[in-house]
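Removed: one protein chain of the complex. Kept in place: all other protein chains.
Letters A, B and C name the chains as they come in the text, with residue numbers starting at 1 for each one.
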Amino acid sequence: MARKEYAFYPGCSSQKGASASNYLSSVESMCKTLDIKMTEIPDWNCCGASVSYAEAGELPRHVMNARNFALAEQNLPGQDIVATCAACWLGARESKERLEHSNVLMADTQEALKEAGLNIKVIPEVRHMVEVLIEDLGYDELKKPVKKPLDGMKFAGYVGCQTNRPFGIHGESFENPMYLDKLVESVGAEPTQFDQKVTCCGGALAFSEPDKAQAQIKDIIEAAYDSGAEMLVTPCPLCQANTEVYQGQINKKYGTKFNMPVLYYSQLMTLAYGGSAKEAGLDGNVIRARKLEEFAAK
Amino acid sequence: MSDMNQQMTARYKNNFLKEIEEQAEMGDWVKMCMQCGVCSGSCPTNFHGGWDHPPQELFMMIRAGKRDEVLSSNSMWQCVSCYNCYVRCPRKVPITHVMHGLAEYAYRLGKAPKGQPTQHLSKTFWDNATKYGRVNEVKLTQSLYFKDGIGSGIKKALEMQSMALGLVKAKRLNPMEAVGGGHKCKDLKGIHAMLAKARELEAKRKGRQPA
Amino acid sequence: MAEMKTAAYICKGCELGSRLDAASLVKIATKEGKMNLVREHDFLCSADGVALIKNDIDNEGVTHVAICACSRRAKTEAFNFPANAVSRGNLREGVIWIRPDTDAARETTQEMAEDYVRMACAEVKAMKVPEGNQNTGGVKTLLVVGGGISGMTAALEASKAGYKVVLVEKTGALGGMTAKLYKRIPTREPFKAPEDNGIADLVAQIEADANIKVYLNATLAKTSGAPGRFKVEIAVESGSVATEDVGAIVQATGFTPYDMNKLPHLGGGQANVVDQAGLEALAKAANGGPIKRADGKEVKSVVFVQCAGQRDTSGEHLQYCSGHCCNTSIKQAMYFKDSNPDIDTVVLFTDLRTPGNGEDFYRSAQNKGVIFSKGVVSNVSANGGGCKVKFKDLILNEETETDADLVVLATGMVPTSGPDLDALSEATRAAEGGDEAAKEQVVQMKSKSVLNLDYRQGPDIPQFKHGFNDSHFICFPYETRRTAMYAAGPVRRPMDTVQAVEDATGAAMKAIQAMENAGLGKAAHPRAGDLSFPTARLEGCTQCKRCTVECPFGAIDEDEKRFPLFNESRCRRCGTCMGACPVRVISFENYSVNTVGAQIKAVDIPDEFSEKPRVLILACENDAYPALDMAGMNRYEYDAFVRVIPVRCLGSVNTIWITDALNSGYDGVMLMGCKHGEEYQCHFVKGSELGRYRMSKVYDTLKGMNLEEERLMDLEVAITDIETLPKKINDYAAKIVAMGASPFKGL
Partner (left out) sequence: MTVATNQTILVVGGGISGMTAALEAAETGKHVVLVEKNPYLGGRTAQLYRYFPKMCHPTCGLEINLRRLKANPRIQVLTMAEVTGISGTKGDYTVNLKTAPRFVNENCTACGECAKAVSGEIDDAFNYKLGKIKVAYLPHAMAYPQRYVLDPAILGTADADKAKAACKYNAIDLEQKEESVSLKAGAIVWATGWQPYNAENITPYRYGEFPNVITNVEFERLADPHGPTGGKILRPSDGKEAKNIAFIQCAGSRDENHLRHCSRFCCMGSLKQTHYVQEKYGDEGKSTIYYIDIRAIDRFEDFYAKVKANPNVSFVKSKVARISEDKDGNPVCWGVNTEGYVRYSNPHDMVVLAVGMEPSVKGVDIPAEVMADSSGFIMADPANAGIFGAGCATNALDVNRAVQSATAAALRAIQVVNKVARAEA
């Protein structure tokens, strides 16, 4: 019996072979160490993400999330839903809020769910992995298993938008949340004074309007270098992908020489807990984090 | 599509505010804006190139009944869903959602600017996600590149090649997904039926003829 | 009062003992001060020291006490002997704290202290203990002029406190403007919807109140007398005149809406264009149902034009904002929305002004669908069956227009405050000069009078800005320039009904207080409780009228023999009359030409060879003197050649003090008074201005005496000039030294 159990909602990007597969693997090993049991919601589906707004409309989006609620409630009764992806967390939480707010929406949703042979009694809490770590365990608990502190390594904690707004982590400010820096400290590394920690990476516009998005990504990476960081760390798959994979194109466009690895907090923790490069999913980083790979090899 | 536009024009005559309040998601918040401008100042894309009309201005235009200008505006498609405006609005107007709502409504009416890339992304993403219940990233990427036809598709693909290759090397992009592989939900039938119902109910609630 | 026995007390605490030669101070108090009793004490403000003084008073028959210790502003609880004449020699803040503790400075510092002892002794001997004015009436009935919400509130609140009230209303019914409102701006949470105007309830309360006597269709034909003994002649419709004795007056005569016919470009005067009052009438008629225009058409769209003829910079219309109109338009827009949500209601504004909880009211209106547009209206014209409103939309940055069945102009409030006294006196002068038009104008102006005061200085309360009877003082919002007369409601300052109720209650408070104090012969603000009052030796009076003209509070009339007639209970004890009197026949028991003159004479003037000039400083006791005190507390040094005498006000400074000082060998005189002019600081209104005007005359005298103009220096001082004042003193002293000794020394 693990000390904590949750209904796991990995989301589309955090699957094998998907764009955040290394997030998934590092989260798995991190949770193993922390004795957190994550049971995947059977047959979960996409949250719809923010960008689907135009095609999806309102109700279909809520219905998609409602299906996950129903499945979780049915198969993992009493467990909070935990998402690792900011968009999944936000999308699901928004739907929960709206459905609980509007009887009309709720009624329609139930009616639609019927088509899939489902229905909702109580919508489970929808949490982000980071909330679980900070609120259910606490920084002290997170420090305990540290075997190999990441001494002297400098990280810019890039929180981004959707893990931070509109809900955010309880007690943190929207403009200057500290939790990521604290997580970095708890694994023995050093957070830098990074003034773009909540700047938007362009989100979905990275696909549709690359120029606008990349202009923002450039500001973020630049500020990270200015802050003396060696690497970027983030809690969000889209932030991770956007800030990592476009550095090459930005270099071409702006003549910069960006080559900054972008990691997930879960990767740092896995390593600090003594995990291997593979367990930490370092092989999943497009811009290889050599320093960490060496560190893991030690 | 456009017959829905006629339908709505007929129903709301010149009362565009009322139209938005009833038809656009969160549209009933538009009237609460007090024109402080904090949303416009909070928008990151606003400071990279700017918008035709920032949120608060769009709200004013709605009140002023500038229907065509609003609906055909490129502005709401600039939203990156960063929620800065949302959390700062002194009137607690859920601006991010209002923007999405306006975009969605303009799109339904067929008034949204043609070939708007984010609009295309929105459709492609949703279709992709709902087809199998989960996103197929390869197919998504492909359909995005080739939206403007083969030629530019290949060009884009080449631009993106290094990046794509990088992802493949990192096992974060699985080419197999392009050919039938890839993640999908088991109960696709249920999902599709459920969504069809949802669309039907929404159309009903908003008094729109189901497309 | 028993015969005078004087005593001086020299304190040695706070280093006075070590810095000064106390023994010689004692000698001076005895020999030169001629005090019957002189004592020194190590710690005079201690229980023991105070007991010593008390004992001398109780058992030694001491009547006059000179306390030579710290400033008169310090240790007031300890040195509190209300039954005795008390002077304070300021040896601490005024001497040792502003002088360096050096051997070089010791001599001059000691001389300074000795002079302050001489002055304290001289002053107290010239003082009498004020016994209070026997000549004031004790009427405690309040007169309230105006039966609107302000007037009725003032009357009821006074009655609740146990006072009788006479309420005079010029129309045939109580209620005023508020009674004409369909509903009023909400007064309490949730501030979301208009409220009942509350008038019926107030009227019922008045009618049921035995303390309140109401005159309807009545105006004031004449108001004579003074606080505590006013006589008012009330002209009633029948033509007969009733007389009432009252002790104080609250003027709550309200406002009239600014005439929208002066705003033709905004459609003023057109059909389908109303002002806010006009809209209230329509709403009252509709009584919750659909609001109809004059022509009977149901209003489906309405535009509210804010600041119509207000906040005007052209000089043609009202310059000010009337404060309530934004909330009022919001309320009126709700009339429409609440009766039918589909009615288009647009409010065009430049700055929406809904202070405090008004913000909730604003939000509520938006929630009800009222549309607010930031825009400047340029023109309203008739258009088919309605109006076309042209305006610049400031947000969308474009000239645009909108149609409406009805346009409501938010015009401002014009106070009903009677004629402007300055204009009136000007016209009167012209009329006396035979100008026929002016004569006509005088009659016309007088006809507008509200109070018809039988005061030498005019029939009404002097106005402040824009015709309002507001106070000039931020800390003292009720102060008018007529004692025991207080303005309340929109006649004092533009305001809505919520504020008017608060305002009227406060005005009633001040009026009640004025009646109570008048009865006791006590002064009103700012010298509240002062029992001293001016008396004149009429046998010496030359009937020059300066006192009657200059009194800032209209306290002095002329009797049938054209002598000044002091109405003590109107007097604020500033001493302006005393300063004005060329023959020096006016004085207060504890403040007179003599109490100050004696101090001036008491100062020891060294001969011209000593190179020790003497500079007299006459300092306003409210601002300059505290500033000097605080300079002392901060140990800022200033020149040892100055001798400071606090005065009630620069207005009380009689030129004789200056000329006497210069005649008797002072080398220079500094006057320290408050700012005058439009933003004046003088709490006696005109005191510092009049004082300065008088001093300008002294310069001629100086010429006559062959003295340099610089021998007299007039300094405008604020209470915050703690750091700069010592510098200015030193600069002046240096100048005097450079100028050389006064030729009048030793004459």
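Assume a contact is a pair of C-beta atoms (placed from the backbone, for glycine too) under 8 Å apart; a residue touches a chain by one contact, two chains touch by 3 or more.
In this text, all values refer to a predicted model and were calculated from it rather than measured experimentally.
Note that the undisplayed chain, when the full complex is considered, contacts A, B, C. The omitted chain makes contact with just one of the residues C:K183, C:K368, C:R481 or C:K510: C:K510. Within the complete assembly, C:P477 is the residue of C:G132, C:P477 or C:P606 that touches the hidden chain. Here the missing chain is touched by one residue of C:E401, C:E502 or C:E558, and it is C:E502. Residue A:D195 is the one among A:D80, A:D195 or A:E222 that touches the chain missing from this view.
Touching the chain that is not shown, out of B:S42, B:S143 or B:N174: B:S42 (per the contact rule at the top).
Although one chain is not displayed, its contacts with chain C can still be listed: residues 13-15, 43, 45-46, 70, 74-77, 80, 82, 157, 160-162, 187-189, 311, 313, 319-323, 351-360, 374, 394-395, 397, 465-466, 468, 470, 472-478, 493-495, 499, 502-503, 505-506, 508-510, 512-513, 516-517, 525-526, 528-529, 622-623, 626, 630, 633-634, 675, 679, 681, 683, 718-720, 722-723. Although one chain is not displayed, chain A still touches it through residues 173-176, 195.
Mapped onto chain B, the footprint of the missing chain covers residues 34-42, 46-47, 50, 53-54, 56-57, 84, 87-88, 90-92.
Following the convention adopted for this analysis, only the chains that are shown with their structure count from here on.
When each chain is reduced to the average of its Cα atoms, C sits farthest from chain A.
Taking each chain's centre as the mean of its C-alpha atoms, chain A lies 67 Å from chain C.
Those residues of chain A in touch with two or more other chains do not exist in this structure. Listing the residues of chain A that touch chain B in their complex gives 12-13, 15, 17-22, 43-46, 48-60, 62-64, 67, 104, 108-109, 111-118, 161-162, 165-166, 174, 199-200, 202-205, 207-209, 212-213, 215-216, 245-246, 248-249, 283-286. Of all residues in chain B, only 17, 31-32, 34-35, 56-57, 60-61, 63-64, 91 touch chain C in the complex they form. On the chain C side of its complex with chain B, the touching residues are 352, 362-363, 366-367, 369, 371-374, 393, 395-396, 400.
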